[in-house]
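Shown here is a partial selection of chains from the complex, left in place.
Every chain is named by a letter (A, B and C) in the order it is written, and numbering of its residues begins at 1.
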Amino acid sequence: MLESISVPSPKPPTRQHRYLSPSIFWSIRQGFPQRLSWLLVALSLALPLTLWTIVSSLQLVPPTFLPTPLAVLSAGLTMFAENSLGEDVLASCGRVLAGFVLAAIIGVPVGLAIGTFYSMDSLFSPIVGTVRYMPITGFVPLIIIWVGLGEPSKILIITLGVVLYNIIMVADAVKFIPNEMINVAYTMGANRWDVLWKVIVPATFPSVLDTLRVNISGAWNFVVIAELLAAQNGLGFKIIQAQRFLQTDKVLFCIVLIGTIGLTIDYGLKWVSRRLTPWADQIRH
Amino acid sequence: MNSRTLQEQTSVRLLDRQAPKLSIEHLSKSYPVRGDRHLNVLQDINLEIFPREFICLVGASGCGKSTLLNIIAGLTPPSSGAVLIDGRSVTGKPGSDRGMVFQGYTLYPWLTVAQNIAFGLQFQQMSKSAQREKVGYFLNVVGLEKFANSYPKQLSGGMKQRVAIARALANEPAVLLMDEPFGALDAQTKEQMQEFLLELWSKTHVTVLMITHDVEEAIYLSQRVYVLSCRPGRVQSEILVDLPEHRELDIKLAPEFVAIKRQVLQLMRQE
Amino acid sequence: KTNAPDNSSAPTAASAPLVSAAYNWVGYSGHYVSVKKGLFTQEGLNVQDLFFQSASEEITAVLAGKADIAWLTSGDAIQTIAKDPSLKIAYLVDYSNGADGIIGRNIATPKDAKGKNAARENVLFEKVLLQAYLKQGGLTEADLKIKDMEAGAAAAAFGSKQVDLAVTYEPYLTKNAKLGGGNIIFSSKDTNLIADVVVVRDKLIKTRSKDLQSYFKAVDKAVKLVMASDPEALKISGDKMGVTAAEVKEQLAGVKLFDVAANKTIAFDKSNPKSLIGNLELTTKAAEEFKFVTQPLKVESLYDDSIVKSM
């Protein structure tokens, strides 16, 4: 079957070899010193803060638009002390949580169905693909009419904003399951239902966690729109309120607070993800 | 002479008056390739495997062995032809009657070794304790008790394949399809697995169709060896292995054995 | 409950709450104080407070039937009534009295505005204000390069010298006039160009006039407290808007509040040159001119002064 083989004349022994020069900073999937990592994290947070301090202290931008970090901090402390900002944090967290959980409960199963069954793909993809592009603000009047002005309407806005992204990203994740994994199950007597639950769900589990981690920040972006609707509290509420009276220090404090909450959620979810999928390739450290 | 045409073979079997467990009728498969052309991978394959037979399939790389096995398992639809189990068509219908060990590693990374072996058992009405017992037995069989709670990523290549074999066996299929199952095993484990497979086969009702590139292995294990020719894949010839049913490892050194081996190698080189 | 039984107000206060909506504007302090100090409850009313961050959500809620009473600018009120004629203006809350204005750079007279970059929001009360200013120089919006943006953004644009003129309100007005190296060239001071009103459902006026009287009685009390700079009232208003009591007092300097008595004597008195009717005529005309409403509106159909007149 193979052609007759003739070996080339010996190569000149001059072949230059290239080596991978060791590098700590540019290492790819090799160990990385924990200390250096912490240093870089600190740098990454300190740098923008320093820049902010310089720009605002030198008044390169009028303080009305960019107060100093200290001013922002003190505004924040005042808000906590006098304007019960704690309650706002709780209220917004509650809405985000409720809206996001709902978006996960709907989005993950629908996404799995679309990714798994071509029929569900044909059925849902066009509508998901269309509605995803539509600005949520356009639906606010309908939401007010149908759902009213209470908490449910705020939660619904957050859910609507996130659920379509959940669906499309989970559906994409299903594509990456190798055919063999599904075929093995068939040869052991699994039906499609079993394959869905015993293969597709666990196989996509890490991607689903990733998707949720990516999209929870969307939920926080939509909380501002949600709290335009007759809210009496919330971080988004406070931001809009402060904007109305040009209290940039308060606006910035609330934004930084949301960012901090986000960072906590991000690292928390990464940790949870590592915990829940001990079988997945641990690429780092 | 052990080699016969299919015609002869069929008539011999007809005399046996036994219905085939698995039969493949006029099976062809082609893949579309760039442009409007088609790559004929398999052409008019006909073969029958009788209950409790152990059959090996040999052939050059890329001649369509894996494709054939996938079609038999019901996982790939043939372009034409049929696959029958006990006379019933199962073309394109996978099921637990045809267990399969794939060429690549196909363990579920999120399950431990023990859970992987138990995977098929959950689809049977089997108690947890019965499952545990069965898993324990097969862990022992493949020598991986110590790794029961390891995840696949912590295993070597050969160890993974042993788990895959244990998983298929634990599920007690009527026909066991294996695609080069021992390809990744070391010589010693391989021989042990061969011995074990023979023993298992002789004590149970399992019918085996196995792909291998190891001619010695094919002869040692099987009653008949099919040789596939290449491009397109056809059944080139069939060799009857006239050796006693109960075989020891040292049979590989016996002159009858070496004669059959020479014959198979010759047939494979013919094309 | 202090009121005598009346056929026209059959439902009792407890059984049918009044849903009352407002957003954050210092002129609406009367609303905040009534709610927070329990003045409505004292009048035997069950008032449900809806608080919005901007007029558009509030208007949507009113049109969706989720609110019975709404505090709005007269411009928004006109547009809302155009959509739902069963709504009526029943009370004048305030006139902007310097709180809204126009800031400009190198613009001494209205004529100087010609060809300048101007920022303003495409809402009626701002357009009316700008129109009034330009008219003094015989100009219209068409003579300017208009950039349409929300008041805060307009102020920022002026502050960073990207426009020469901006229509905005306090606190943006003063702060950005300085920042942008300009000054306030026109303001609502001593005008009735910008008014805030209370809009009520027609049906409510017919069936629950007593409750509405009680409602405005409570508002009257609150407005008086605010006008008297009652520290508690200022604090309540400040909390609602996220500013200090002192800032509320500062902001109040830019508005002229109306109690029930002033409503009777000024607001609905056509002969008064500073009446609300005058504002409505001006604003309605502008609304038609700017195509904010599709059909011509009769000013008389916009308001119902029966409640305040009966008090």
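Methods note: a residue touches a chain if its C-beta (ideal position, glycine included) is under 8 Å from a C-beta of that chain, and two chains touch if they have at least 3 such contacts.
Quantities reported herein were computed from a predicted structural model and do not represent experimental measurements.
Across the entire structure, the chain copy numbers work out to A x2, B x2, C x1.
As a working rule, only the chains that are shown with their structure count from here on.
Here the chain-to-chain distance from subunit B to subunit C, counted in touching steps, is 2.
Compare each chain's C-alpha centroid with the centroid of every protein C-alpha atom shown, and the nearest one belongs to A. Once the centre of each chain is set as its mean CA position, subunit B and subunit C turn out to be 84 Å apart. Distance between chain centres (mean CA atoms), subunit A to subunit B: 46 Å.
Averaged C-alpha coordinates put the centre of subunit A at 41 Å from the centre of subunit C.
For subunit C, the set of residues that touch two or more other chains is empty. Residue ranges on subunit A touching subunit C, taken from their complex, read 62, 64-65, 83, 140-141, 144-145, 148-149, 227-232, 237-238, 240-247, 250. Residue ranges of subunit A in contact with subunit B, taken from their complex: 1, 178, 180-181, 183-190, 194, 198-199, 202-203, 205, 277-281.
Contact residues on subunit C toward subunit A in their complex (touch as defined above): 21, 24, 50-54, 57, 60-61, 64, 66, 152, 155-156, 159, 171-172, 175-176, 179, 239, 241-243, 247.
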